[in-house]
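What follows is an incomplete set of chains from the complex, kept in their original frame.
Chain nomenclature is as follows: A and B, assigned in order of appearance, with residue numbering initiated at 1 for each chain independently.
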Amino acid sequence: MATTFIKNGWYAAAWTEEIGPQLIERWICGDPLVMFRDRDGKAIALDGTCPHRSYPLALGRLKDDVLECGYHGLAFGTDGRCVRAPGGEPVQPAMRVRSYRLVERGGLIWIWPGDPALADASKIVDWWLTDPAWTTVHDTKLVNARQSLLIDNLMDLTHEASLHMGTLGNAAVIETPLITETLPDHVRATRMMLDIPPPGLFAQMGLSGTIDRGQVAEFHPPGLCLTIVTAKPRTENAPTLRWTVLHALTPETEDRTRYLWATARDYALDDERISDIWLTQTNSIFDQDVAALEAQEQRLRATPKPIELSVAADAGALAARKMLRTWPQ
Amino acid sequence: MATTFIKNGWYAAAWTEEIGPQLIERWICGDPLVMFRDRDGKAIALDGTCPHRSYPLALGRLKDDVLECGYHGLAFGTDGRCVRAPGGEPVQPAMRVRSYRLVERGGLIWIWPGDPALADASKIVDWWLTDPAWTTVHDTKLVNARQSLLIDNLMDLTHEASLHMGTLGNAAVIETPLITETLPDHVRATRMMLDIPPPGLFAQMGLSGTIDRGQVAEFHPPGLCLTIVTAKPRTENAPTLRWTVLHALTPETEDRTRYLWATARDYALDDERISDIWLTQTNSIFDQDVAALEAQEQRLRATPKPIELSVAADAGALAARKMLRTWPQ
């Protein structure tokens, strides 16, 4: 498990509403950060450890945009520079913490943990989170498993027919071959299931008869998966439903991943009941994934030399791994 | 603690009644296995980890003698061969798990974790478990201590006079010298205590006056200890009582041991009250051992270079260790 985190990339650090005037600690790619909003409401992320004596800065106090360490009172500005040391002595320039590049968009606060000079906000994938033609619900799971297992999970959706049988899965999922494409900046694995009965969750959305189910799994390095779904009824004149699931997979440590998920739909935009179904059902289904991922993580940790044999359905996941291996760190 | 498990040997994997149509996971010699019974009632043990993506097979489903992995649905027969992969693609021959050699006898399911070509069921020691002239009770303890500590414990029964004083022990136990024999396939340590008062548990069995107490501790590699007891009253015409305690010590991991125990007696065969005493008292006494063994394990883990000085009473335990060191692995 000698993971090297890929730092030059956008990760989802938090949902907009999680960050406010209170200090919270959040781990990103192995490092503890402290997050808060300044007086203007701008989200701030600083290294979360005081460079004086390693006290967690999230245990300190925020006053007038100055974060004061709770142990000895060293104070830092939102740019990370130490503005005050005990006794009012001159502060050495090295006494500072890093201030991270953040972008707030579509309800998420994105962070760039790597070289700030390389951060390009136009690379953030969020079109449907920011588009008013889509309605979203979202939530977070903290998963005690390494990030790569979550990417595997989301790029090989055959597991729907086993782990999520009855809600997302039916026989068509495993019977339909996968088309995998490696594009310049992401991997796409497509499964087009024609004239199939709608699985349970689809039926709950009002679909009946048979449908053409389109399923696209995308991986955008270093930490974003999308599941893009179309459900087109074979019945004449029945409307096609579309939804997209965002899975922002932010490594907190080598073996813990923050999983921020959202679903966006282009139908029944104002229907609270449909939103409720999406929130409840997605949480319920993803809890199955979390349990499976944590069991898998435990097993891998207990196994000195795990075997790993692949099948055709792994093509998308394997392409994602390959892209990640060669991604600039 | 660089244990190398001895795999060429019979270990008790489970009690007969523990294994049924449901999947259970059991660790044997460092490896997780999945156990169940097939439609004919035959006990099956397979490697417990899916070779595809390391998901625990015990979290899967069993249907018509096919074990289907709960994550992606790879399916395995009772011989361990993969019979179905997602999408119905041809399965590579390497996609299989090991099926273990099992023997069900005397209420126990015995497993051979090593080379199947060497497995000889005639080597299983169980005569008194299968003999109708004996009545048995049994139970299981999971002990957070390495197996070798349990063997030491059972081959040096002087601890009865300290840890179990009043039930199994009295002064005679430490005052009587031990006769140790190393036989071709087991070690035997004998203590013959003549004309002694019966300890508490013996008195509960109805013995009074003084007795001749015979105590034989046997170790049969790699994981079986027996305590063979005779209690012969000095009173004329009073019957001799005999009982044997089986201690099947199956290493689950380096520092966890499954301890399946049974007591068998050749008297009061149908007396439920005596059976109850055996079950209750043995559990109570062995709980004292478990607490001691776990304290010892903790202390050894906390001690980089533990001292170990031996006394004469260790002869049986030392002979057992020596036999184990040279046992074919």
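The rule we apply is simple: a residue touches a chain if its C-beta (ideal position, glycine included) is under 8 Å from a C-beta of that chain, and two chains touch if they have at least 3 such contacts.
Since the structure is predicted, the reported quantities are computational estimates derived from the model, not experimental observations.
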Whole-complex copies, counting every chain including the 2 in place: 3
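Quick note on the criterion: only the chains that are shown with their structure count from here on.
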Turn needed to bring subunit A onto subunit B - CA fit, degrees, nearest 5: 120
Between subunit B and subunit A, distance of the C-alpha-averaged centres to the nearest whole Å: 48
Subunit A to subunit B touching residues, read off their complex: 152, 156, 158-159, 161-163, 174-178, 292, 295-296, 299-300, 302-303, 306-313
In the complex, subunit B residues that touch subunit A: 32, 49, 51-56, 59, 68-74, 85-89, 91-92, 94-95
